[in-house]
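Okay, handing you the structure first.
Of the protein chains in this complex, all but one are displayed in their positions.
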């Protein structure tokens, strides 16, 4: 049993940049030499999200339409120091979550045919960071 | 310390089939001989969800009413290759999550009085699969 820990930096291009990080997590799993266990990916930010979903722009567009409906960007919010885009970004993170867990089997991430790990930027161009922890045998 | 890993297959009857899987996860915890640690249940699909909630049809109905309000099934979506039911299924998974973690104590899942582990089908009758990983002592 061991723990392997690393960090990834994610350069985001701005609002609604959805970045596939599956390969980067897979690489860290390989480096860990852990065969069987769990991988955890945790964002260190409050206006980003990490999800497991299909990498398909039409699914992303449907998500953005849903958010625009329930969290319109042109509304006045309470948390307005950095504007309404920032205010709704916090709420999007609350709804989607800021971390994922993925099983590891035979030294590889266990993901379904359509599953990818996605880092979602909901604020502005930033250098973001996530901690990757692999625990197992 | 050890890791025990298994899979469960879940035959779903179709849209909005909410299936209690608590006993199946408990059985795998028993087989693992792990006394203290964590259990992780991860769906391999993008149109299902796994949640911890009370097993009560009125709670499920309230969830479906909420989803119908914010993600109406008769609307046209972007992700329409498999119809609007499929399009909203992806969004429901994003909001609810596709995995849960449960503490393990004295060789058993630690769940509150009203908590059950539920596998939620949001698309159509399918054979679904989830990975169950127990890590601990």
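All chains are identified by letter, namely A and B, in their written order; residue positions are counted from 1 within each chain.
One rule holds in what follows: a residue touches a chain if its C-beta (ideal position, glycine included) is under 8 Å from a C-beta of that chain, and two chains touch if they have at least 3 such contacts.
Nothing here was measured: the structure is a model prediction, and the numbers come from that model.
> From the listed residues B:10, B:44 or B:96, report the one that touches the chain absent from this view.
In the complete complex, the chain left out is touched by residue B:96.
> Who touches the missing chain here, B:33, B:61 or B:75?
B:61
> Spell out, residue by residue, where the missing chain touches chain A.
Missing-chain contacts on chain A: residues 1-3, 5, 40, 42-46, 70-71, 77-80, 87-88, 90-91, 93-95, 97-99, 101, 129, 131, 133, 135.
> Determine and list the chain B residues touching the chain excluded from the picture.
Residues 1, 36-38, 51-54, 56-59, 61-63, 65-66, 69-70, 95-97, 100-103, 105, 110-115, 135-137 of chain B touch the chain absent from view.
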